[in-house]
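Apart from one protein chain that is not included, each protein chain of the complex appears where it belongs.
For chain A:
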Amino acid sequence: MFGERSFELVKDVERQMTGCVTGVPTYDENGVRQVLDEMQLLFDQNQKDYNRIGQKVNQNDVTENLDVTMNSSTSTGAQGEAAGVYLRHTALERNKDCLLAYMSTRLERIRDLRWIKGSVLPEADQNNMTEQELQYFTDYNKILANYMRDIGVDGDFDGLDLTEHMEPPKSHMVYFKVLKEYGEFEPEDGKIIVLRKNCVHHLPKYQCETLIRQGVIEILTE
């Protein structure tokens, strides 16, 4: 059946996305190629039929327009072929839609990852992405950074980091525990602190959010 493989692809990506909400699934290179191959096949077949209709229609002195052929009852053979062409064309359109849906869903998740995991992706996710997708991620990063820098620039305000202040603040300062070796971290006041495993520090909440997302620290008290 035409379009079966592409539908499979869409169902797969849907399943994978709901199954894993914080990562990107492996790119199904095989699946995408098979659908593209099927499209090529359908297209070639259509070209052939179309030319044949053209010849028949020419014999009957009717214009080459496909719609006219469909409506003309003079050439029954051409009518059958025209129906085939329409069917294949619909299958082609459907395959295209499915592939676009597959790709866009992945892009959507890749954009989300920027918000979940920050600007540097873990290797596990990188391995599941194609080279172009990695490039897209980098570019998205840039576009986002430019946007955040532009906010309020007319009002003499130098940008707003939308990835901070994710939760409404309950207290200004928080205690947090360091979960893994990180090294030097520079808070806004410029006094560098060294984050060692199992150490407890005290900092303004909003400055910790990136570290929390990266899984480096854990909040102890609110």
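Simple rule for what comes next: a residue touches a chain if its C-beta (ideal position, glycine included) is under 8 Å from a C-beta of that chain, and two chains touch if they have at least 3 such contacts; residues count from 1.
Just so we're on the same page, contacts and distances are computed from a predicted model.
*Asks:* When you check the chain that is not on display against UniProt, which of "PRELI/MSF1 domain-containing protein", "DNA replication complex GINS protein SLD5", "Trafficking protein particle complex subunit" or "Mediator of RNA polymerase II transcription subunit 20" does it turn out to be?
*Replies:* "DNA replication complex GINS protein SLD5"
*Asks:* Going by the contact rule already stated, which one of A:Gly80, A:Pro122, A:Pro169 or A:Gly215 would touch the omitted chain in the full complex?
*Replies:* Checking the options A:Gly80, A:Pro122, A:Pro169 or A:Gly215, the one contacting the hidden chain is A:Pro169.
*Asks:* Based on the whole complex, identify which of A:Arg5, A:Lys56 or A:Lys205 touches the chain you can't see.
*Replies:* Counting the whole complex, the residue in contact with the absent chain is A:Lys205.
*Asks:* Which chain A residues would touch the chain omitted from the figure, given the whole complex?
*Replies:* So the residues of chain A touching the missing chain come out as 32, 36, 39-40, 42-43, 92-93, 96-97, 99-100, 103-104, 107, 111, 130, 132, 136, 139-140, 143-144, 146-147, 150-157, 160-162, 164-165, 168-169, 171-173, 204-206.
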